[in-house]
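Note that one protein chain is taken out, while the other chains of the complex remain in position.
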Amino acid sequence: MKIMGVGGGAREHALAEAIARSAHSPEIYWVSELRNPGIYKIVKATGGEYALADTKDAGRIADLAVKWHVDMVVVGPEEPNFHGIPDEVERRGIPCIGAKRSLSIIEMSKAEMRRLQWKYNIPGKLLFKTYQSYSEALRDLERYSETLTWLQNVALKPARQAGGKGVKVVEDSQIYLHAEKQEFKERHMRWLEEYMEKYSDIEEKILVEEKVWGPEYTLQCFVDGRTVVGMPLVQDNKHAHEFDIGPETGGMGSYTGRDFLLPFITEEEYKRSIEIVEAMVKAIQDVTGEHYHGFIAGQMMLTEIEGPTLIEMYSRLGDPEGVNVLALLKTDIVDIFEAIIDERLAKMKIEFSDEATVVKSLAPKGYPDFRSLAKGHPVYVNETLIKEKGCKLYWGSAHLGLDGSITTGGSRLIEILAIDESPAKASQRIEECISLNPVKLLDGWGLFYRSDIGSAEMISRRVELAERVRRLYKYREERGTLGKRIDWLPKIGRVDPVASLLKELSFRR
Amino acid sequence: MKIMGVGGGAREHALAEAIARSAHSPEIYWVSELRNPGIYKIVKATGGEYALADTKDAGRIADLAVKWHVDMVVVGPEEPNFHGIPDEVERRGIPCIGAKRSLSIIEMSKAEMRRLQWKYNIPGKLLFKTYQSYSEALRDLERYSETLTWLQNVALKPARQAGGKGVKVVEDSQIYLHAEKQEFKERHMRWLEEYMEKYSDIEEKILVEEKVWGPEYTLQCFVDGRTVVGMPLVQDNKHAHEFDIGPETGGMGSYTGRDFLLPFITEEEYKRSIEIVEAMVKAIQDVTGEHYHGFIAGQMMLTEIEGPTLIEMYSRLGDPEGVNVLALLKTDIVDIFEAIIDERLAKMKIEFSDEATVVKSLAPKGYPDFRSLAKGHPVYVNETLIKEKGCKLYWGSAHLGLDGSITTGGSRLIEILAIDESPAKASQRIEECISLNPVKLLDGWGLFYRSDIGSAEMISRRVELAERVRRLYKYREERGTLGKRIDWLPKIGRVDPVASLLKELSFRR
Amino acid sequence: MNTPGILGIYPFGLGRENWRISRFVYYGLLALQHRGQEASSIITLGDDLHVESRRGLVEDAFNEKALLSIPGFIGVGFLSSASNDSPIVISSPIRLVLVGDGMPLLGKDRQSAWRAFAELLSDEISRTGNSLKAAVKLVEEVNGGYSFIALTEDQEMLAGRDKYGIKPLEIGSLGFDLGAIASETSALDVLGMDHVLSVGRGEVVRFDPYSIERMRVRELPNPAYCSFEYVYLARPDSILNGIPVYSVRIRMGEILAKETPATADTVIGIPETAIPFAIGYSRASGINVDLGFVTTGRRVRTAIKPSVFERLMGVQLKLNPIKSAVNGKDIILIDDSVVRGTTLRNTVWNLKRRGARRIHVRIGSPPLKFSCPFGVEIPPPDELIARSLSEEEIAEVVGADTFSFLSVNGLSQALGLPPSNLCLRCWLGGVKS
Partner (left out) sequence: MNTPGILGIYPFGLGRENWRISRFVYYGLLALQHRGQEASSIITLGDDLHVESRRGLVEDAFNEKALLSIPGFIGVGFLSSASNDSPIVISSPIRLVLVGDGMPLLGKDRQSAWRAFAELLSDEISRTGNSLKAAVKLVEEVNGGYSFIALTEDQEMLAGRDKYGIKPLEIGSLGFDLGAIASETSALDVLGMDHVLSVGRGEVVRFDPYSIERMRVRELPNPAYCSFEYVYLARPDSILNGIPVYSVRIRMGEILAKETPATADTVIGIPETAIPFAIGYSRASGINVDLGFVTTGRRVRTAIKPSVFERLMGVQLKLNPIKSAVNGKDIILIDDSVVRGTTLRNTVWNLKRRGARRIHVRIGSPPLKFSCPFGVEIPPPDELIARSLSEEEIAEVVGADTFSFLSVNGLSQALGLPPSNLCLRCWLGGVKS
């Protein structure tokens, strides 16, 4: 059996590893833009081949699959989905684990995702507005107190998934700092407009979404077009630095708890979350007429407005969240892939080992916002040491040269995984490992990572936060006001922002 | 029987009237500096004579008594006492109702009075200091927070009785207004020093006394050298204007309650007050070896420190307080005078009618502090109208010219008395009388008086104030700390200002 | 809301000209600062008249030390929340300067109404030659809810109140030297003065160098004391018309607890005005009271700031929730009044963010629905949330569990006066003129 993978990050390293674990003993083929040292080793060990290519080039990827006579293709990252790799591969008759282009729109266009959710009235919604230009957005945002209340505290996002970049949350609720915040919002929206110029596949440039607060978690699932199977919840940590400070990254580390849950998420909340994802899958299939085969993930937040709330969707596994769940997956992943292709997931029993995991990313300084600084540094890794300390290493954004040297790719370089009975213990194990400096950049450039991820301190803070939020949404539930937002504006009177949004959406249709 | 009176104010008018009421039907003779129209009328009606003279000239007054062959002399005001009129009159063999010079020192020297009280440890004392010059006083007062606490809130007084003039109370407890208060204190003390130059009979110029707060009242008494007989309490009102605002005057009006008491003074407090006056009389007699024959009065205040407290003493009746009590006196005053002379007051029953009285003074504008403005204005009075309204008129500082015209003398011109079942009713009666303008200055110069004296509003405020103070001194009494003052100064430690004062006094002796 | 603070200080007797009065006015105004934060004036009269009008808070507008150099022994002070507000100066026929709280019904806006009033006063004094009678005549004839202090060229200080006694005016004295008139007793307290009495409704008090005289209009209607003074405007340590503001607010809280009880873990008042309401509610309900907020920076009265922006800013700096006082608790949140509801919504949201559970909002006054004819600047009706929404709807908008106002009867009961003796126009609309 031959399986080809697409994509070169740590998530793909974990995927390759999981495939390699299969009882089917597949020959593994891989294609990515940089030569991932970890995947390369696995590919070589299985007797497969590794090619470098533009993973957005559907023809080129499909050609390779055909050339290698693979039995199935597994797509790791989102961009190949957006560019129709699954569509093209399947057109060539090869089954693919990956969301087709039209389905992956729920990740690619954050606006479309949200419109779909509102259209199908799926729980966990947020108010939003989209703009084609920054000046248009500004008109709404600069009128401080005459405008709808929710527009004061917003997330400014690129309307399209843009490599996890460009999201700013501006809570403009300290009016005495309004001038600074306003200026910052303006500058950022101008930047967003420019930044989005390079994506020609979407008209809307800027998404303004109501700002919510609460603990975040990721629910990753297998989908076969009929059934959605949830995996253990993972909490990813988006802030670049310790203490949840600093810019949004792809994820600086993540952890799982026990029993599919996180210490701050209840079973009922898990259930609601998976219902949301199921409903979203159903909706996108309904709209597109396509069957969703592959991974899907809801990046969720527990909010006071509705409890489990959808922040964004992934048409793939998360990174690093994928690393956590794949490490726990006991069922043969190739069996699962086959079940997805045959749309018989419902009948399958998928098992995960009931242990806690923690993953921490190591990134060269400069990541995420100044990647040129982070790129091209020679890497030294002491893999033996990592193994000795009971940890596992996954290669991320790194390139294995033909001379055997490894250089940084500019994104997260390495992810280190530990499994233990609690996140705190697993985290502590990684800390001990890292304190021995198993990874270095040979030119002296710095690496950074977050020591706090998975720590007891972090988890107790998340628990406290979740309790505060849960109290509020439970209370709304009791009163039947989940999701309800009512505003009253002097001179205007009572306003229902939900009704306004729905009106606008139907008008748009 | 021939009786001669000395002094020309409303108090003396009331005295003359009381004497005229006597069953002894005395011939009344009088001497004063201005020709009081009221007394003049009485004198004439009894067939007596009226002379104008300097009432501080003991020889001249005694000469007149001898010339007129009077059986006794009654002194009204304090200055004749200070100048030894009683001494001289008695030296000529005529009995006199009036404190001898050495006895009247308790009025004349406020410092001596206080020293006597401390020496004999008589209750109701205040802390004090005396100075011979303003610069000396300043040294103590300008050190705000390093000095004893009591020196922050003080009454600045001329050390000698000086016509009720020159008392300023400066509560320097708002430190943010300290600069203003300090400047004001300085200026006033400089003025005091200058003002006191004209009194050669005393070395100390300035008395600084601890400021106290509480309701004031006057306890007037007859004394015969053995027995002190108290009269009904009177409340005088020293402030020139409505609402207790403005400069200190001789008294702008006064009232009595029922049963010898005031609505805000208890029987027990009356008893304590009279004990204080008795002790003071005993003390001054002890020091001088003289017998006190005449009137004495304690100007009292209920204070938090000791309850009934002596503010000043009068060696005579108060004015206007004398008017109130004489109006109520049922016993023949000449009998009382005779009993005083014979020192058999103890055996006498002195009765007052149990009614409330109110006296209000009318003064020309300019009184008390700008008397030159208040002097020399022609007066019109409609006595019939006053009588019709159930009030009585007493002439004060006025001069009856030989042509029958009356001019103002610069002090309180007229006192109007009403008697009723309560002060409020009596006050109201006077109000109705005054609203008909029975008194005018013919040159258009203004008169003023206080409408609030004796009103229900005023009395309820006094009651409330008395309750607050009573609570505090009763509480001290309970704890045995009446009169105790303890201070603690940083760097210095615990200080007992009473002990310091006693030490200073004994050192002085 | 424009409810100026006025103050007059007048020395008597020997050495009266020795007083430097400017800083007395300054400190007196400080104690009235809550009545106006946009304009402040210090007027002194000695050999000359000095009128110093500045913008902003007294402490910012005047340098307390520099004031020592302003001469004059008679002083008048004025504060307003309208930055263009200033004392009225009339130069003929009788020269006088006048400051006023509230508004005589003589013009569209405060400034023009007071100018007309001052002109009439000047004319009338000139005509009759008696300033006291002239002022009483005006008070008799001019309707409105107002009090004023005027200083004439003859060193006479006149202080008077409208016939209904709508706006307050209180009298104080200091030692044997000073008399004073102020909008509230807080100013008298801070100057170390004894509070004596209120100026009566329809009464004028005149201070001249040698006397104080007072006179009242002949026919006195029932009083109609401004109830909003007790709800919000006045400082809690003030005693107006003989009624202590603090006790009234405590009682309002107590009555509120009886009228609209709720189950909760703690009662929290929105600083500073509503803290006594909360204490009262706590007493009557037996529920603990907590301090819920800490104020940052200057104490600024938010309801009287001119723009929405500034108001919100004030509220936010004023209301940092104390997390440990609210986290995990059901809260009864008390405010004095509700205007637009914006700040209340912000506050409720902030409390929930810090972990509050249920929030029951209770307002210590009836629904604010009408504008004030006497210049208390309440926003236009379409900006008053109580005018357009029911209690249930307001609860929904502000995010509260339940929401209730005090009844008008409850208000009257707390004040210990029948509704017929109160001005209730802002709650009930124009009843009397």
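Chains here go by letter, A, B and C, matching the order in which they are written, and residues are numbered from 1 within each.
Everything that follows uses one rule, which is that a residue touches a chain if its C-beta (ideal position, glycine included) is under 8 Å from a C-beta of that chain, and two chains touch if they have at least 3 such contacts.
Bear in mind that the values here come from a model prediction, so they are computed numbers and not experimental data.
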Omitted chain touches shown chains A, B, C
Where A:183, A:259, A:342 or A:477 are the choices, the one touching the absent chain is A:183
Cross-chain touch to the chain not pictured, restricted to A:342, A:388, A:443 or A:457, is A:457
It is residues of chain C that touch the chain not shown, namely 27, 30-31, 33, 58-59, 186, 189-190, 235-237, 239, 244, 246-247, 275-276, 279, 282-283, 288-291, 293-299, 317, 320-325
Touching the unshown chain, chain B contributes residues 144-145, 149, 173-176, 178, 213, 304, 467-468, 471-472, 475, 479, 481, 484, 486-488, 490-491, 493-494
Had the left-out chain been drawn, it would touch chain A at residues 165-171, 173-174, 176-177, 179-180, 183-184, 187-188, 191, 238-248, 365-370, 373, 446, 448, 451, 457, 461
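The rule we apply is simple: only the chains that are shown with their structure count from here on.
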By Cα centroid distance, the chain farthest from chain A is B
So, in whole Å, the Cα centroid of chain A is separated from that of chain B by 95
Distance in whole angstrom between the CA centres of chain B and chain C is 43
Multi-chain touching residues of chain B, meaning two or more other chains, are none
Going by residue number, chain C touches two or more other chains at none
